[in-house]
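The complex appears here minus one protein chain, its other protein chains still in place.
This part shows chain A:
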């Protein structure tokens, strides 16, 4: 146990680490917005009465949830160029994260939608609301309030999973850590710091989402 830490060797690489954190946050922010939007759409489609649509979305969800993220990422980055679709590493990373989060959040939001009591939907219909109006004003709000903690966890998982994108040379936090330790040969210090940064990011993300949840659902009817 006689290891002497030398964090000073990391000082030269501060810009690399800062870039890494910024890229990780940016990747997570963009894919969260697009991924949750995809999830809402997916959940609506999966619970809709249009059977083919529900089936197609179901197939997408099962495909993504039953294959590894790394393989999905490699498929997009190394595979698609064979079809003439060449994406930059950040585009491939965002696309993979959106598709991945979209599938998981579809399932999470669907659970919330299906937990909505039938009576509420009938009440909306008896007020003369159309299908989309019922979904927007009666179903979605309470559903999101119910599943908000689960969705938060999933987004944290996606943020941590973005470390895999270092494999296609997307220069996020893990890439920065790997890069630095291949230069200064101080893996313990580097990964120590990277772990701390990921932890801080995850805690921060949960905090932001909990604040957002309180704001959005404070007056909600279905505070469980």
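The criterion applied here is as follows: a contact is a pair of C-beta atoms (placed from the backbone, for glycine too) under 8 Å apart; a residue touches a chain by one contact, two chains touch by 3 or more; residues count from 1.
The definition used in the following text is that contacts and distances are computed from a predicted model.
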Quiz item: Can you pick, from "ATP synthase subunit a", "Transporter substrate-binding domain-containing protein", "NADH-quinone oxidoreductase subunit I" or "Aldehyde dehydrogenase family protein", the UniProt name of the chain not shown?
Solution: "Transporter substrate-binding domain-containing protein"
Exercise. Consider the whole complex, including the chain that is not shown, and state which of A:60, A:148 or A:179 touches that chain.
Key: A:179
Quiz prompt | Of A:18, A:71 or A:169, the one touching the omitted chain in the full complex | solution = A:169
Self-check item: Hidden partner interface residues of chain A, rising order
Solution: 77-79, 81-82, 86, 89, 166-169, 175, 178-179, 182-183
